[in-house]
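Structure provided below as structure tokens; questions to follow.
With one protein chain held back, the other chains of the complex are shown just where they sit.
Presenting subunit A:
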Amino acid sequence: MADTATKNTMERGLWPRIRTVGFDGMLVSFGDRLSEPANRAALAFRAAVEKENWEGVEESSTSLLSCFLRFDPLARSHAEIEAQLRQLLGRTDWYAEALPKGRRLWRIPTVYGGDLAPQLDEAAAVAGITRDEAIRSLSQARVRVQTIGFAAGQPYLGELPERWDIPRQQALTPQVPEGALAVAIRQLVLFSVTTPTGWRHVGQTAIRLFRPESETPFVLRPGDEVMFPSVSREVYENMRTSGPDGGAEFEALK
């Protein structure tokens, strides 16, 4: 941990960085490797951008270490937006900002391995541990929603222990189902849709993360913490039919 902290401080000189994304996007990045302060900085900076309500800015979002802005370059030039961002960056030490308020700790029951999650053994092998060690490690980890992305309501969670620093697969898995828990590069993704992916499918949950028909269509929020306790297939089958939460429960975090 000490090494990571030193590294972060050393690299701080290059960050934050402002870059364009495609034609109408601007990205403020607070680092290039996962770190808790950079993730917090991105969340806090986006909240500030939202508050500014700049003319010509159409929406904003966060990714793991960055705040993204979509704007209309025909109304406001890239240079103008960049200058505004730079000014806002100078206002405070974003790395020292607090996490968002109203965070929660979720427990989402998970079946590890078997035909429901066929890549557990493979992922354990790549991580250099046994299957049982993999289940223990993943089911005991307490991870944070670092960002919502890829698909509607879908969290990227981290950070897992060092041993889970495994790459994505070369080829895409043609399809993982909604509720799939997948691992790569010290992160978990809990899939909100059925989709192809390069991440390895190690667990299966019964939670529905995106409910377009509901008044609260998005379940998880950035900053929430999540655990994935191991349950039997039988318990999982019961939870599948019990409603969209799939047996998940949460408590408020102070």
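Here, a residue touches a chain if its C-beta (ideal position, glycine included) is under 8 Å from a C-beta of that chain, and two chains touch if they have at least 3 such contacts; residues count from 1.
Note that contacts and distances are computed from a predicted model.
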Q | Name under which UniProt lists the unshown chain, selected from "Biotin-dependent carboxyltransferase", "Amino acid ABC transporter substrate-binding protein", "Transport permease protein" or "Response regulator receiver domain-containing protein" | A | "Biotin-dependent carboxyltransferase"
**Q.** Contact partner of the left-out chain, one of A:F45, A:Y156 or A:Y236
**A.** A:Y156
(Q) One chain is left out of this view; which of A:W164, A:F210 or A:F228 touches it in the full complex? (A) A:F210
Q | subunit A, residues in touch with the chain not shown (by the definition above) | A | 19-25, 27, 32-34, 46, 58-66, 68, 70, 73-74, 78, 147-154, 156, 167-172, 184-185, 187, 192-193, 195, 198, 210, 212, 217-218
